[in-house]
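A single protein chain has been removed from this complex, and every other one stays in its place.
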Amino acid sequence: MSSTEAAAFNREQAIRIEQQITLQYRFAAGYYATHFFTALREEGKILGSRDAEGNVMVPPRPVNGLSGLPMDEWVEVGPDGVLAGCTIVYVPFIDPMTGVQRPVPYGFGLMRFTGADTSIYHLLDATEPEQIGVGKRVEAVFKPREERTGSLADIRNFRLLD
Amino acid sequence: MSSLPVRAAVVATGQTDHGRRLDASMAEIAREAIDRCLESCGLRFDDIDAVVAGNMEMFEGIYLVDQYFVGALGALGKPLYKLNTGGTVGASAALACYHRVASCRHRRVLGVGFQKQSEGSTQSAITTVGDPVWERAVMAGAIGNFASMASTYIAESGVTQEQAAKVAVKARRYACLNPHAHLKIPDITVEQVLDSEMLAFPIHRLDFCPSSDGACAIVVAAEDLAGDLVEHPAWVHAVATAHDQQYMGDSPKRLAVMRSLQAAAKKAYALAGIEHPLRDFDVAEIYEPASYAELALYENLSFCDMGDGGRLIDEGVTLMDGQLPVNPSGGVLSTNPVGATAMIRVAEAAMQVMGQAGEHQIPDVRRALATGYGGNAWTDIMILSRERPRASAEVSTG
Partner (left out) sequence: MPGTLTDTWIIGSGEAPTAVTRDDVSITELAWEAVQPALAQAGTTLQQIEGAITASQDFWDGRTISSMSVNEVVGGTLGSEAKVASDACLALGYALSRIEDGDQHLNIVLAHAKESQGDAHTIELAAFDPYFERPLDPDETVVAAFQAQLLYAQGVFTPEHAARVVAAARARSTVLAAVTPEQVLESALTCDPLHELDRAPLVDAASALVISDGDTARRLQRTGVRLVAAASRTGAYWNQRSSTLHDAESAHAAALDALAVAGWQASELDAIEINAPYAHQHLMVGQALGLGDGEELVARFEGDGDGPTLNASGGWLAGSAGSVAGLHSVVAVLERLRASGGRALVHATSGLASQSHHVVLLEVTA
C-alpha cells in the first residue's frame, strides 16, 4: 500500500479482531530455587550460592557466568542490605500473581543483601522519592511463617532502616 | 580459509512509516519495509539467498511467527533464520546477515525486523522477560526497571533531570527530520519533558520510548556485488555481541557501568581500529530506551569519561552540528517497534554512510556506529565505514 493509500485509509472502518490466549505454565523451580525458598519458608533465612572465588550470588544458581565456576556452596546473607537501585512507581501495573492492579504509588528497586554480590528486585515500603536512595539500608520484611508458601512473596517487601 | 571472511556491506535499507498502523497487518508492514529496501538497490526476491527475521513472538502472540509470514518475508523456498534475542533482535539479525555473507555461505541476505505492538499487550510480553520464579511477581514493567537503573546511574554520575530531558528534546526534534519516525514533537522543550507525567521516579513520560508498529529491512551483500548495488556501500568493519549474567540485579551498577556494552565495544573498537570514538566516528545510532540511558551509553562507549555523560549533552557535542552526532534519526526515544528497533539503528547508521539519510544526513560520514540493547543489558555492536575493510590476511584478530 502506498503512503497515499495509507493516509486515505479510513481508520474508522479498520477491522480489529479481539482475541485472548491464556497460556498456562507450571514452572519447575529446580534444585537451587527449591533450596532457597525452602529455607525462606521454613526458617526465614536468605541463602546465596558461592563459588570457589568467594563470589556470592542471589538468586542462587549452578554456575557463576562471570567466573565460569560452579556455585556449590551455600551461605546465609542478609536479611538486611542496601538499595542498589530504587524508584517510586506511579503507573499502575497488574500484579501477575493476583491479576489485580497494584495501588500506586509504591516503591520498587534492587536490594543487595549484606554478604551478596548481586541484587534482586522487590517492593519497597515507601511512597515518596525523598524516602529512598541508592545506598540506603533496607531490611526484608517476612510474612509470618504460617503465610509463607515458598516463593518470592514470602518476603512482603523491604523496609528502609534509615 | 585465508580468503575468509568475505568482506560484506549493507547496500540497502527500508523502513515503514512507524507509528500506530491500524491500516496495515504485520505482513503488510513487513512488506512495506522490504519493498522499500529492495527497490532502493534494484533487487527482487529471487535475488535474495537467505532471509533473517527478527520479531518477539510474545508481543503479538504469534508462535512460529517467521513460518506464518514466510511469504511476506520473501523467504519461500529459502533458508529462513528466525532470531529471538529481545530488544537486540534487530541488530542480532543484522549480525547474522553479516556472518552468512562473511562466511561465504550466501551472497545477498535480507534482514527484516518487525513488530506491531498495537496488536498485543506490550506489558504482558515485557513481564515475561522476567524470570518466572525470581522476578516476574514483583516486576513493574520496563518503566520500573529503567527507573531503578536510572537511579543507580544518577548516583554514580550526578546527571540531572534537566540533562536527561535535553536528550529527550534532541530525539523528538530530530525525529521531525525523519519521515519514518513515530513520535515527532517539533516544539518540545526541556520544561515540557519535566512537566510530563512522572511514570516512575525520575522517569517522565517524555523521558521514555514509545511503543510502535514498524518494520525495518536491510540487504547485506558480498564484496564483489556491493559496488553494483549502491554507489557507497556501508562496509561492515566490526561486529560484537556481549550479554551479562542471568538476572536483572546481577550487574552491580547496571546502567552506570554496562559491563556487556564495554566488553562488546572493546572488541568492536579493536577490530575496527577505533581509538578515540568521539573523533573516529562521524555519527552514532545507539539504542537508548530512555533519556538517561543515552547519557550512560556515551560513557560506556567511551565518548567521554565515566560520569561525564551529562557534559556532552550540555555542550552540544552530540547534536547534529556537534563533534559526534548521536541519533539524528530520533533514536529509540522516537520509534520503538521492538523487533525492528535495533535493526533501525543499523539501517540508520548505514544510511548515513551511504549518503541516503535525507534531511537528517550528517555531512561527510565515513564511519558510523550502531548499537543494540535489550534483555538484561544485552548488547550488539556493528561498525560501518565508507572504506572497504583491509583484506583478512592483514587484519589482526581480536
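The first chain written gets the first letter, and so on, giving A and B; residue counts start at 1 in each chain.
Throughout what follows, a residue touches a chain if its C-beta (ideal position, glycine included) is under 8 Å from a C-beta of that chain, and two chains touch if they have at least 3 such contacts.
Here the structure is a predicted model, which means the values were calculated and not measured.
Asker: Specify the residue from the set B:Gln192, B:Gln246 or B:Gln361 that touches the hidden chain.
Answerer: B:Gln246
Asker: From the listed residues B:Ala30, B:Ile62 or B:Ala137, report the one that touches the chain absent from this view.
Answerer: Considering all chains, including the one not shown, the answer is B:Ile62.
Asker: Which listed residue (B:Arg21, B:Lys78, B:Arg108 or B:His360) would be found touching the missing chain in the intact complex?
Answerer: The missing chain is touched by B:Lys78.
Asker: I'm checking contacts with the chain that's been left out. Which of B:Thr13, B:Ser40 or B:Ser92 qualifies?
Answerer: Of all options in B:Thr13, B:Ser40 or B:Ser92, contact with the hidden chain holds for B:Ser92.
Asker: Mind pulling the subunit A residues that touch the left-out chain?
Answerer: Looking at subunit A, the ones touching the missing chain are residues 17, 19, 21-33, 61-69.
Asker: Of the residues in subunit B, which ones touch the absent chain?
Answerer: The missing chain touches subunit B at positions 1, 3-6, 56-59, 61-64, 66-71, 75-86, 92, 95-96, 99-100, 102-105, 125-126, 128-129, 131-133, 239-246, 259-260, 263, 374-376, 392, 397.
Just so it is clear, only the chains that are shown with their structure count from here on.
Asker: Return the distance between the CA-based centres of subunit A and subunit B, expressed in whole Å.
Answerer: 27
Asker: Considering only the defined contacts, which subunit A positions touch subunit B in the complex?
Answerer: Residues 1, 3, 6, 9, 11, 14, 16, 19, 21, 25, 27, 29-30, 33, 57, 59, 61, 64-66, 84-91, 93-97, 108-112, 117-123, 129, 132-135, 151-153 of subunit A touch subunit B in their complex.
Asker: If you look only at subunit B, which of its residues touch subunit A in the complex?
Answerer: Within the complex, subunit B contacts subunit A at residues 17, 21-24, 28, 32, 61, 123, 127, 131-141, 143-145, 147-152, 154-155, 197-203, 245-250, 252-254.
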